[in-house]
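With one protein chain held back, the other chains of the complex are shown just where they sit.
In this document, chain identifiers A and B correspond to the written order of the chains, with residue numbering beginning at 1 in each.
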Amino acid sequence: MTSTSVIDELKKTQILELLEQGKRIDGRALDEPREISIEINAIPKANGSAKVRLGDTEVLCGVKIQPDKPFPDTGDKGIFMCTAELLPLSHPTVETGPPQAPVIELARVVDRGIRESHMVDVTQLVIEKDKSVVGVFADIVVIDYDGNLFDACSYAATAALLTSKTPTWEMVDDQPSVVEGGEKQLPVSTIPVSVTMGKIGNHIVVDPNGDEWACMDARVTITSDSDGNICALQKGGSDGFTLDEMVKCGETSVKVGAQIREKLKAAQQGGQ
Amino acid sequence: MGGRDATMVLLDKNGIRCDGRKIDEPRKIVIKAGGLKNADGSAYIEFGDNKILVGVFGPRDVHPKHMSNTDTGILRVRYHMEPFSVDERKRPAPSRREIEISKVIKEALEPAVMLEKFPRTAVDVFIEVLQADGGTRCAALTAASVALADAGIPMRDMVAAIASGKVEDTVILDVNNEEDQAGQADMPIGYMPSAEKITLLQLDGVLTPEEYKKCIQVGVDGCKLVYELQKKALHDKYFGNKGD
Partner (left out) sequence: MGDKRKYVIPGDVVTTGPFRPEQNVILDGNKIIATTIGISEIYDDSVKVIPLTGMYIPKIDDLVIAKVNSHTSLSWELNINSCYVGFLPAQDVFGRDFSAHADELSSKLKTGDLVAARIANFDRTRDPLVTISDRDLGQIDSGELVEISPSKVPRLIGKRGTMIQMIEMATDAAITIGQNGWVVISCESPEGLLKAKKAIKMVNEQAHIVNLTDQVKEMLESKGES
């Protein structure tokens, strides 16, 4: 993300030297993510919300659920959409203006990780076929940057969706109208968890922090669902992974993902 | 705070407003200085149900260079609302309202910030409204002033802000969302307490000359209350509650 900020050579050398010994600059194991804190209902007026801290990275997701017009070719499905914005206060190098390719990639990867897991069943979000459907919008904003926005944003969106409340609508005089007493939890079917790994030299580290992110050569984000199946994957960066590395990353993402899923479940319990 | 009624009574016969407040009672305000790791200065404010975060960078280099000023630094302010901050989801692109409010807040801060000390640089103020409930520009200006002080940007004074207004022919302090929508007047005020100068003033609504004068006075008094909370926020962070 901070391609224009210069990482000092000293730090890069230290990171590599420590990795040769199987260590990381902040003392973590290679497959250990940072401390995650999840605060649900951070924005009470939204339908659902969650603030996630992953090390010093902090992101906030607010979910809005409201009636909308269906897409022309899918009148029997509701709308689910994730967006992401890197706020200029999150890092000195962030510029204002329309989102650049890295942020667009971030939003689309987070969106796919949740969409492909079928966490939100869009066929259940229809008010009247071809006329009126329910739109579920998970908007994520990055407040402080310290590496690995992919996972932080994904956890925030997932936690927010897990604890979202939605009204029920019915058509009255051709318009969607809120049904009194029809508020309920947003129905979700699985808990997708994304795990991002960075490649620095020949080493692969889970949840790169800001310094590691600035000197890594490639990365891969893998999302798995509650059944341990892999449902989305994105490789990025300008170096490559070997086949064995990629397979190992898949295994690591499911293993680490399962641990993080427990944290998301705990946050969900806290909200109900 | 009392619950809000759908068949709104903005001021009942006992002088109680729709959210249970008296006519000169501001909403609950909490201000925290600092909190962001990467910004040079930051502040977070809760003003009733408003939740606003401000980050400041600077003084720093200006790009493109032609936008910088050889005699003085420049102040840039971006007021931005998140899509989930309002009742009906807002699209991410800046609206005309946000652009106008950004300008008004910038001009409210400029008299306070000593930009002439840093020629050819810029001070950037980024305001993010996380949850909105009437009076966001005043809460934003208040927090921006704390964030600038937190960043160590030299300032002649703080700037505190609150909105006065009118409902049921009565002048009130700190207009909330319902009062803004259904009331008779809304007057946001920004004020420098030491210099005793008004640096933000807008009005929506109709006031008689007496009401106008009263609104300004009530607003300025309200700003002084808000200033005490700005002071507390900075004292808590920097002086560890040991301030004189």
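Simple rule for what comes next: a contact is a pair of C-beta atoms (placed from the backbone, for glycine too) under 8 Å apart; a residue touches a chain by one contact, two chains touch by 3 or more.
Here the structure is a predicted model, which means the values were calculated and not measured.
Engineer: From the list A:Asp8, A:Asp239 or A:Glu262, pick the residue that touches the absent chain.
Structural biologist: The missing chain is touched by A:Asp8.
Engineer: Where the complex has a chain not shown, which of B:Leu10, B:Ala185, B:Leu200 or B:Leu234 is the residue touching it?
Structural biologist: B:Leu234
Engineer: If I consider the whole complex, including the chain that's not displayed, which of B:Asp19, B:Asp40 or B:Glu211 touches that chain?
Structural biologist: Answer from the full complex: B:Asp40 touches the omitted chain.
Engineer: Which positions on chain A touch the chain that was left off?
Structural biologist: Here the touching residues of chain A are 6-12, 14, 27.
Engineer: In the complete complex, which positions of chain B touch the hidden chain?
Structural biologist: Residues touching the hidden chain, for chain B, are 40-41, 58-61, 112, 114, 117-119, 121, 149-158, 192-195, 230-231, 234-235, 238-240, 242-244.
The criterion applied here is as follows: only the chains that are shown with their structure count from here on.
Engineer: Along chain A, where are the residues that touch chain B in the complex?
Structural biologist: 42-46, 49, 56, 60-64, 66, 83, 85, 87-92, 96, 98, 137, 139, 141, 143-146
Engineer: Show which residues of chain B lie in contact with chain A when the two form their complex.
Structural biologist: 36-40, 42, 49, 51, 53-57, 60, 78, 80, 82-85, 87-89, 92-93, 124, 126, 128, 130-131, 133
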